[in-house]
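Reviewing the structure listed below.
Note that one protein chain of the assembly has been removed; the remaining protein chains are unaltered in position.
Let's turn to subunit A:
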Amino acid sequence: MSRNRENMTVTQSAEHPLLQVQGLTVGFRRGGQWNDVVRDVGFSVSGGETLAIVGESGSGKSVTSMALMQLLPRDNSRISGQALFRGIDLLQLDERQMERIRGDRISMIFQEPMTSLNPVMTIGAQIAESILTHRRIGKAEARAEALAMMDRVRIPSAKSRYDDFPHQFSGGMRQRVMIAAALACQPDLLIADEPTTALDVTIQAQVLDLIKELQAESGMGVIFITHDMGVVAEVSDRTLVMYHGDVIESGTTEQIFRRPAKAYTSALLSAVPRLGSMTGNAVPTPYPVFDIASGKLREPGPRPNTLREGPPYLLQVSDLSKRFAIQSKLLKRTIARVHAVEGVSFTLRQGETLSIVGESGCGKSTTGKLITGLHDRDEGRVVLAGRELGAIPAVERAHDIQMIFQDPYASLNPRLRIGEAITEPLRIHGKASATEQREIAASLLTRVGLQPEMAGRYPHEFSGGQRQRICVARALVMKPKVIVADEAVSALDVTMKTQVVNLMMDLQQEMGLGFVFISHDMAVVERISHRIAVMYLGEIVEIGPRAAIFENPRHPYTRRLLGAVPVPDPARRHQRGAAVVTELRSPVRPPDYRRPVRRYLEISDDHFVLDSGEDWQ
């Protein structure tokens, strides 16, 4: 497959590339002024070749692709430059001519598979529609082709799922449908805009493999837009790095990874979490900080271990369970239950970070909400700092446990200035005078790396990374013993992610905090954790010290999770085994379901794995 592609790249790119973009500049009108958001971008893509456009949010990578497809609103955007596609300048075409190219010669897939399919049309009809729009063939023929397409994108039992609706498909399967619809007319060029960002790692690996296979079969060119350097290393031949609307570096992916020319590219690469980079480190270590000014990577010094062995424990959780009833519409009878959390037990010691990892729907967030008391538990015990959780009044519980949420946009009250937001707990508890509150807000803002003067601003004036720091500051104001961080860095750009993770580790050092770090990102988890619990379908399938989980994973699911993480090294891209097409199973059970008796096997000191029997044979 790879040899095939190399041949094509050599023969075609030398003569005439598929798409040649020169001097592309895109401006938007805001108020009465034109703002250039993409400046003088140039690149070319040949058949069979994959070009990655990398950058963080706001770098203009998506705008570039939208401009090529002329999908930007014509009245308040301004596009100049040249984009020759097979000799035709795309930017000169009118809407009618563009319609003939879109979906037929150039196709696009988007980030959000949940919203890019029409919810009231069947899957098959949506694929057939894209064929019927561009070709004069009969309905029956289109149906046959759509079915063939569904087979090609490896949707299991395509025939019986043809008439299913999008909501009956999982996220990964929907992205396959999107790909099928995009490729139905055998386009010469596919533009994939963050196609795997919203997917779980094991599903991401499958979708990336699929795109590569289809490309090898058809020889199309692919423009892959992403912020994830791991994905870049996995798929692309050449890479374009964008920063604030400018192309700052371009070249073959190997060159960029091996010898980045620009400081920003190095910063981006140093921020890429690498699995295995912690091997041999006994304690969690912050990310090396890249100093853009000097162009040097600053490695963190050796750290004392923050973990204090033995009791008193911060958290003791035993046999925690939570089920959500699914009721029938009419009689409100329970027809099934979602077993979100099943028999979860763990402890958290002082200064320890316990990570809970797993894919969407595995119950990790519900576990977080159960131990903070946001959800009521059905079974089990939670002992927080020596006291039964239910026996602690809400007011006192605030001193013991706080939470940082995933979405920094939803977790700050839009009507509160951030100074007020940070000190709100103090007002609830009547703890401090107005002057003291201002001082505390100022010092906490400084502590999380923001300016004290920012206290008077509203949340919408901040970026995602800054907001997440504000949330950290708010969680700290009560001086809690435990902080539950629910996917706290998942929504952030890579450089922001490393900063927030480093901040959390510094705070742990200073204050002896215990973290329950809930995440699906194995690479970040490897950095930050002392211990790791892997969850699948509501149960902990493996729990143990970080080194044990990463170097000696025992449960098949843990192995699958680790194997699916993209390796940010283009030289090693083919080492990962082909992923099996799987779907996450659902934790919905009939009302009379009884959980089988579970046994945990002790592999080594403190390393336990669930003996799940036949399920995983």
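Heads up, the rule we're going with is that contacts are C-beta pairs under 8 Å (C-beta built on N, C-alpha and C of every residue); 3 or more make two chains touch, one makes a residue touch a chain; residues count from 1.
The definition used in the following text is that contacts and distances are computed from a predicted model.
Not every chain of the complex appears here, and the one that does not is recorded in UniProt as "Peptide/nickel transport system permease protein", selected from "Peptide/nickel transport system permease protein", "ATP phosphoribosyltransferase", "Tripartite-type tricarboxylate transporter receptor subunit TctC" or "Metalloprotease PmbA".
Here one chain is not drawn; of A:T50, A:S107, A:S321 or A:T372, the residue touching it is A:T372.
Across A:L412, A:V494, A:A548 or A:L610, the single residue that touches the chain missing here is A:L412.
Annotation: of A:V54, A:V317 or A:I401, A:I401 touches the absent chain (contact as defined above). Within the whole complex, the absent chain has one touching residue among A:V232, A:M478, A:A533 or A:I549, and that is A:M478.
Counting over the whole complex, subunit A has residues 369, 372-374, 393-398, 401-403, 405-407, 410-415, 424-425, 428-429, 458, 460, 471, 474, 478 touching the chain that is not drawn.
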